[in-house]
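Apart from one protein chain that is not included, each protein chain of the complex appears where it belongs.
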Amino acid sequence: MDLGLTPRGRELRDAVATMVREDIAPLDAPFHAETGGTGDRWQHTPRQTEILESLKEKAREQGLWNLWQTHLPGGPGITTVDYAWIAEEMGQSWLAPEVFNCNAPDTGNMEVFARYGTEDMKSLWLERLMAGEIRSAYLMTEPEVASSDASNIALRCERDGDEWVLNGEKWWATGAGDPRCAVHIVMCRTAVDGPRHRSHSMVVVPTDKKEITVLRGMQVFGDDEAPHGHMHIRYDDVRVPLDAMLLGEGRGFEIAQGRLGPGRIHHCMRAVGMAEKCLTLMVERGAARQAFGSDLNSLGGNSERIAEARIGIEASRLLCLKAAWAMDQGDMKAAAPLISQVKIMAPRVALEVCDAAIQMHGAAGVSQDTDLARIYAHLRTLRLVDGPDAVHLRTVARAEMRARGLR
Amino acid sequence: MDLGLTPRGRELRDAVATMVREDIAPLDAPFHAETGGTGDRWQHTPRQTEILESLKEKAREQGLWNLWQTHLPGGPGITTVDYAWIAEEMGQSWLAPEVFNCNAPDTGNMEVFARYGTEDMKSLWLERLMAGEIRSAYLMTEPEVASSDASNIALRCERDGDEWVLNGEKWWATGAGDPRCAVHIVMCRTAVDGPRHRSHSMVVVPTDKKEITVLRGMQVFGDDEAPHGHMHIRYDDVRVPLDAMLLGEGRGFEIAQGRLGPGRIHHCMRAVGMAEKCLTLMVERGAARQAFGSDLNSLGGNSERIAEARIGIEASRLLCLKAAWAMDQGDMKAAAPLISQVKIMAPRVALEVCDAAIQMHGAAGVSQDTDLARIYAHLRTLRLVDGPDAVHLRTVARAEMRARGLR
Amino acid sequence: MDLGLTPRGRELRDAVATMVREDIAPLDAPFHAETGGTGDRWQHTPRQTEILESLKEKAREQGLWNLWQTHLPGGPGITTVDYAWIAEEMGQSWLAPEVFNCNAPDTGNMEVFARYGTEDMKSLWLERLMAGEIRSAYLMTEPEVASSDASNIALRCERDGDEWVLNGEKWWATGAGDPRCAVHIVMCRTAVDGPRHRSHSMVVVPTDKKEITVLRGMQVFGDDEAPHGHMHIRYDDVRVPLDAMLLGEGRGFEIAQGRLGPGRIHHCMRAVGMAEKCLTLMVERGAARQAFGSDLNSLGGNSERIAEARIGIEASRLLCLKAAWAMDQGDMKAAAPLISQVKIMAPRVALEVCDAAIQMHGAAGVSQDTDLARIYAHLRTLRLVDGPDAVHLRTVARAEMRARGLR
Partner (left out) sequence: MDLGLTPRGRELRDAVATMVREDIAPLDAPFHAETGGTGDRWQHTPRQTEILESLKEKAREQGLWNLWQTHLPGGPGITTVDYAWIAEEMGQSWLAPEVFNCNAPDTGNMEVFARYGTEDMKSLWLERLMAGEIRSAYLMTEPEVASSDASNIALRCERDGDEWVLNGEKWWATGAGDPRCAVHIVMCRTAVDGPRHRSHSMVVVPTDKKEITVLRGMQVFGDDEAPHGHMHIRYDDVRVPLDAMLLGEGRGFEIAQGRLGPGRIHHCMRAVGMAEKCLTLMVERGAARQAFGSDLNSLGGNSERIAEARIGIEASRLLCLKAAWAMDQGDMKAAAPLISQVKIMAPRVALEVCDAAIQMHGAAGVSQDTDLARIYAHLRTLRLVDGPDAVHLRTVARAEMRARGLR
């Protein structure tokens, strides 16, 4: 159970870490500052485009591109464990995942196209996504149902001659606000009374259809994360040809399971990186400020909170790495409960560390003067997306029963 | 130790509760929707002014005005315990505190003017504040020091002939963005090397001076809470006459202590009301949504989280009431550790309940579709303002030592 | 909602507190030291009898006897709230509850006899229990079923002519090891397939029957609490006359509900007293020991743990008092969820305080040199007896649904 880096992985990790620290992170704030001015929030400003494209160019030049492809031919030749270490570094900057073409939901979508896509889809969508020319969205969650139980998903997809016709609403379509977003992968219901896990299908929909309406951007603690965004979308009689359905009717769950596993891990890996960043901010602030005759780090329980943060980070990183290692063993069934474990633990620990860091900063901690409130808001959503805690706890508990021959 | 309402208190509480539920809360969303358009965020729109003034008029008519005056002659004849129950109701709506002229920091400032103000100040500021014609701000915290230790406060106040001259920066001046804000009460340093608790003074400053610069609005989880705001302010040679100093040189701490006690309690009382609101949202959402064949309330640990929320709310409300009762006994020294206890417990419990409610809502919980994210952001600041948790834990622990004759 | 003492209650509370501190608590250790010698653990030694009887005599003389009778005619004329304050004092010593004839399960059993007993039962059992001449046991829990769901209770009670015949096992019959234990009140099953809450009955059984076998004493963290004990008992064809059944066939649940409410509160009140004792031990130890150049109270998070203990104790005491007050209002249905709340919170808080006190003592904390380990073991059982946490959380959650018209 080697949870360390391979030589190739270490080389890439170090290069990513350097580029994040020296080139990307310093541009996070300038990039964000562009949004929210008087222009259209849902367009990149020229400066934003310049920042992104020049960084992407540099990443490509250094061979730090599409490193997420650990399971695909033509990938960087690293393990999922390697990628975990690398993703942790990417977690230290907001722009980094996209700069390395490793951001959600594109990675998951690219994986879907690579595994299940037709040759047409590959040339139309996969190649351009791999090149970073377009972006994509994944339309899963719906406003009217508890999507934590995916069998609730209701967006209708009915056959009409040579076409599928889609009707319904989706929300939290991350990245769908981006003007470069060219394609949706949509989970939809193809059978009304079918068996629970065979009634849904996955369909590929180009975004240039007038029957698609982007209703609004969903806000996370008041932030709409424009121009990327989490969009609320309506389909009114959206039509696609029959071969736009991936794998075939009723196989939506099968694709979703395969798609979500790695994605969950990637989020968690980045969360560990965010927690590390918060801890550093906390320790440095505690050393820099004085009260009652000492620095804050020496007062009351502050040093214990620092230690608890370190323990939590260390433990959740190891759990991430073990889940990554389990994925590398190729048995996704065995890896599933570990992925659920890490999906519960990593965001929770990172939120606790972030919260402690906020507290150490005083009111500055919730303000625009640090990155902490934004990190908190982002991490908070991780307890909801790709399955809320309750669903993953359920998965973990069931694995325990099963391991003992119970139920 | 009667923690219940007096007959007069009950009458007022019921009237406040009714008005909040029927008249005020329904206007929270319309009021907020006005801000953030294309106009000046720091001016009320005509519609906002209309909402506020018509509600205030109604409150005045019903005698639900300045109910916070439990310790002052001419008040509503209720106890602090009564006010605790009333403030809990006000916590259920964003607009309610101002509608009843019971919002921070004006209540604290009015109390300061009533107790320590000159006759001039009373006619210039207190009367107009009592009438709801102007607003005020309290300038305490500073960006460059750990203000949790108030002896760090550094904004200089030096005598120059018949005037005090003030120089320095303050931030988190709540309400100072409001165009109606006419006066600042400013904590400042009048002695450089004096004894720790005699080096600071409190000065009254009209806001119509060009030497005052409002630098920016501080954001709370990305929200600047315009047009009310939490402002970052600079004083450059701001001059006031000698009698603008309250009580006299070196008595700033004395005033601050008296001022903050009730204010802390008011915040906590409202936090209990917010927690009740979150619990209701949580239970109703859990009943309305289905997953895995049950409503959410019946799944996994959800019902236990509801029960825990109830226990926390009940216990923190009782602690609030006891602190209020202790204040009614007139011994502020005895009440102080209780106030610190409630200042720690009430926001913590309310945050936990809010967080659980968010989780029950899924992604909707962090979005603009519920009030939960905004409540969370507000409650989070309560762990920082008027003394962060660490300072109050210190106060409580010291009281335990003292009670046993130690240290 | 007066949660304070009445004048009469205060007088009695002060007298109880004085007697506990001066007379009873100092004899806890000598009393315990007698057990575990070479003699029969399940007999009182002469010294034990002398200690108990002389203290009881003193309590009777001072009128501090049967103070639990807040709901019964001929009682001490105090409220349940008064009794809550008094019981807290009794919680500071192991012997105190019995010294004042206020110990479980006798108080609950006396209440049952007073409410539901025949005249014969009153003269045979109630009078002698009230006089402290005999002790009693309450046989509820069974080894073979999850007794948290009382409808599982299986000890069979069948009619045979003029007699009831009982067969089965009970355990955790507190006090049944005491040689003075003269009577059992037994929950039993009288209908096999009856409606869930009408199939059980309550029967009074004298202990001098050879068909009753005391199998063993149950241990709590290794302590059998001899000579009082928590006994495992078998009934083999135990016969009693028909009028030994309380209220009538199928009414067992009705009696149990009435019986358990006050008892749960009494335990919780005493738990608050134990927590206070633990906190005092903690603070004093922390002040007495030095490490790394400071006393322990000044190191790391220790002072915060002291403050947290105070907050928890204060809040759980207030919750106890409110539940007691609700019982005084006479509406047991309304009081039930509050009793469940306090049954969850009070033992939990007390355990946390006790655990923190243990930690402050170092290894001495788990040893025979302090009372902490014994207190911990006792408090730990409170999370199980009279309904485990899970059952009470269920009750509280259901009340929240009901309050909102749900389910």
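For this structure, a couple of remarks:
As written, the chain order gives the labels A, B and C, with residue 1 at the start of each chain.
Criterion: a contact is a pair of C-beta atoms (placed from the backbone, for glycine too) under 8 Å apart; a residue touches a chain by one contact, two chains touch by 3 or more.
Values in this document were obtained by computation on a predicted structure and should not be read as measured data.
Note that of C:E53, C:D149 or C:D331, the residue touching the chain absent from this view is C:D149. Contact with the chain that does not appear here is found for just one residue of A:L55, A:A256, A:I306 or A:A350, A:I306.
Considering A:M140, A:I344 or A:V366, the position touching the chain not shown turns out to be A:I344 (whole complex). Interface residues of chain C with the unshown chain, by the touch rule above, are 141, 143, 145-149, 152, 171-172, 218-223, 289-292, 296, 299-302, 358-359, 362-368, 373-374, 376-377, 380-381, 383-385, 388-390, 393-394. As for the chain not pictured, it touches chain A at residues 1-4, 279-280, 283-284, 287, 297, 303-304, 306-308, 310-311, 314-316, 318-319, 321-322, 337-338, 341, 344-345, 390, 392-401, 404, 406-407.
In the full complex, chain B makes contact with the omitted chain through residues 300-301, 303-304.
Everything below uses one rule, namely that only the chains that are shown with their structure count from here on.
Measuring from the averaged C-alpha position of chain A to that of chain B gives a distance of 37 Å.
Rounded to whole angstrom units, the spacing between the C-alpha centres of chain A and chain C is 53. The residues of chain C that reach two or more other chains are 303-304, listed in rising order.
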